[in-house]
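Structure provided below as structure tokens; questions to follow.
Excluded from the complex is one protein chain; the other protein chains are retained at their positions.
Labels run A and B following the written order; every chain starts at residue 1.
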Amino acid sequence: MEKYIVKRVLAAITALGLAGVLAACGGGDNKDATSANTGAAVIQVGSVYEPQNLDNTAGGGQGVTEALNGNVYEGLFKLTDTGAVEPLLARDRKVSDDGLTYTFTLRPNVKFHSGKALTSADVKASIERVTAANSKSARKSNLEVVKEITTPDDSTVVVKLKQRSISFVYNLSYVWIMNSQAKEFTTTEDGTGPYKLGEWKRGSTLTLDKFDGYWGTPAKNAGVVFHYYTDATALNNALLTNAVDVVTNEQSPDALAQFDSNKAYQVTNGKSTTKLLLAFNDKVAPFNKVEVRQAISSAIDDKKLLSSIWGDYGTPIGSMVPPSDPWYEDLTSVNGYDPAVAKQKLAAAGLPNGFTFTLDTPNYDPHPTAATFIKSELAKVGITVHINTITADEWYSKVYQKRDFQATLQEHVNDRDVVWYGNPDFYWGYRNPQVTKEIDQAEQARTTDEQTTLLKKANKTIAEEAASDWLYLYPQIVVASSKLSGYPINGLNAQFLAYDIVKN
Amino acid sequence: MLRYLLRRTAILLVSLVLAAVVLFLLLRLLPGDPVNALLPVGATPEQIEAARRELGTDVSLPIQFLNWLRDAGTLDLGRSLISTLPVGPEIVARLPVTIPLTLSAFVLAVLVAVPVGVLAAVRADRWYGLILNAVAQLGIAVPAFWLGLLLITVFALRLQVLPAGGFPPDGWSEPGAAIAALVLPVGTVALVMSASLIRYVRAATLEVLGADYLRTARALGESPASALRRHGLRNASVPVIAVLAVELATTFLGAVVVESVFALPGLGSLLVTGIRQHDYPVIQGVMLVSTAAVLLVGFLGDIVQRLIDPRLLQRGAS
Partner (left out) sequence: MSRRRSLTLAVGLTLVLIPAVAVIVSFFWLPFSPDDTSGGRLAPPGDGHLLGTDKLGRDLFTQLLLGGRIAFATGLGAVGVGGVLGVSLGLLAGFATRWLDDAAAVALDILIAFPTLLLAMLIVAGAGASLGTAILAIGFGLAAVVARLTRVLVKQVLSREYITAARVAGISWPRIVATHVLPNIGPVVLVNLALQTGLAVLAEASLSYLGLGTPPPNASWGRMLFEAQATVLTAPRAAIAPGVALIALVIGVNLTADGLRDLADPTRRRSR
């Protein structure tokens, strides 16, 4: 008897549920939610880079730059989508003749989202957060050149450097100016940007609302919602079903075919700075021999790898420098694909019968694919590769911190990062005192031309000595609904400036 | 009955503590030092020591366990290593997705499996009974994620009537969108679960069909349907209810894979992310909550079973 009652109740619940579903199916989506006062639309952005937390000095990751850089937080300077450095919160700057003292005058009448006014104390505190001992900022080592910061008055900041640093202003574009009096930054924010943080649902969405008290030109849309997915297919499906309007960085070359021929979407191919590297441990045999590294570089057909992963997209590169850096030159012919040369070099290095090594491969795309390809290419010249698949944090502790590896695959996102080859303690252990000197000198150059000449020279050496094997430059593909305009297409250094996006 | 209740509750509590011990040990025995996640490159020994103190790994193992138990008892499940956000609220935030998913799928599966299973048993000798059995066989062999993928391809990508995944940012305050987002995942889980439930129901009913008391009832003049209804189903339901309790528990986190396919921000995807990132506090927290839920459901299932088991009722069991 009880069973019958139970069954009836359950039937009732289901009936209600079904009714609800049917109602919902007709309900449609309210993605074109318009804000009550301005009539502008809310942009739905899809990405696979969810921030770990909201603080870029506490390991927030690539996602925090994408969501917050330029949108919620601003720096003294900003990096535009075309790679130019423009003043933002710093109205002007003066540099002393010896290049060691920078004086910045702050823009007046700037307020944080909490209402507090921007002062030089906030700037000082923000820079010091990046250089602090427990900072996990990616720019920490770049800013170690800062000796002292003083604030003679509320709108002036004076920074003294230990030595000349021609990239200093450029590096400052990455420093978020945060309210020095705010309590915590991992789950909340207090910046000066055109958006303030709405709600952050971990694993799901991050909402930015337009900030009405913004000092500059207000955002062209009413807000942005970042939708996060853990894999590229789910993200593309969301775009296909119009759950999102734009994908910040298309990860899946296979899915492009669906969008290329579809008039409802536009696919743009911008300039990326992400390079896929086959990084050798230059300190460890046999990779401590230049000929061996050159041999491997010559044995792998980078163009074929690129086209098998990305088809017609992506760019071949011959060094660590992407085309958007001022000191770029085309070095793809250096140690270019030539298996015969590879075999000769191996013999010259005393390994005519090849050798065996372990390739530590991160387990996420495209590394396993690239590893498989490399294995089969190197087999043709007698080199046997053991693929050891590891997770991202294993890579971080085993390869990056402990340097316990022979060779590894990794993607490097930043621009202007050829300078890491000047540091013999970097994880790949490349040591060339001449190169180190040239890179140091470049940083202390007085003009950008001088810097460019020096870095070009250093880069050529690095490429010729095959310090690493630079497999290809990722394409920077943004796929958006045709109704959208004003979105960034280059995504330099993973930022996604959302304030110009308009939905028609 | 009261004695049984007390005894069963005692077992529940002991089980909870034991589960906590097992979980704790399992994770502590794993290789890899959790401090690595907290520190920048080139950390000094003082920084490492400070990080250990923060994590609580600088004291001995038994004390670590007691600290963890005490914290868990006060519902402080620690902080995520990756995001530094507290785990407890994180878990709570995921429940509005996982609980409706699990319960709806469970209810739907039961509503489908019970009539179908009984029918398959009663008409086991007819051709459509055979078909039903074959369909059930198919159902338990299909991996949930493949079925999910199929449903997404057909309903979301091709026909464009339902979303391909995700959950509305405002959650249940947009009930229409929330329900739409759950239709396909619930369907996937329900289909897979009902396949295995059908088999249980069918087997239990078949067993009952051949039982003596049923023949006696028939001999005494009752119609087959009525006999089945009045005597058979109650007896058949006992083993089925035992299975249901386990199945509900399994669905709760078996939806893990389905949450992954449909990009739902539920408990399962929190666990998977935590495992991928070696975020021990998150893993511990989620597994503790889910194990507690499973044990609780088992406890309730046992109670219900005792309440309705006719044999026990006749004997006036305590």
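Just a few scattered comments:
Criterion: a residue touches a chain if its C-beta (ideal position, glycine included) is under 8 Å from a C-beta of that chain, and two chains touch if they have at least 3 such contacts.
Here the structure is a predicted model, which is why all the values come from computation and not from measurement.
Of the candidate positions B:Met1, B:Val22 or B:Ala225, contact with the hidden chain is made by B:Val22.
The hidden chain makes contact, of the residues B:Asp76, B:Glu207 or B:Glu222, with B:Glu207. The chain omitted from view is touched by exactly one of B:Tyr4, B:Phe65 or B:Phe145, namely B:Phe145. Where chain B meets the omitted chain, the residues involved are 11, 14-15, 18-19, 22, 26-27, 29-32, 124, 137-138, 140-146, 149, 153, 157-158, 199, 203, 206-207, 210, 246, 249-250, 253-254, 256-257, 260, 271-272, 275-276, 278, 283, 287, 290-291, 294-295, 298. In the full complex, chain A contacts the hidden chain through residues 231-233, 236, 252, 254-255, 257-258, 308, 311, 363-364, 368-369, 371-373, 375-376, 379, 387, 389-391, 394.
Just so we're on the same page, only the chains that are shown with their structure count from here on.
Averaged Cα coordinates give chain A a centre that lies 38 Å from the centre of chain B. Per the touch definition, chain B reaches chain A in the complex via residues 32, 36-37, 40-41, 47, 82-85, 90, 93-94, 104, 107-108, 110-111, 114, 152, 156-157, 160-167, 169, 171, 174-177, 179-180, 183, 233-234, 237, 260-263, 265, 269-270, 273, 276-278, 308.
Residues of chain A touching chain B in their complex: 2-3, 7, 10-11, 13-14, 17, 20-21, 23-25, 27, 29-30, 52-53, 58-59, 133-136, 140, 186-187, 199, 201-205, 207, 225, 227, 229-231, 234, 237-238, 240-241, 243, 391-394, 396-397, 400-401.
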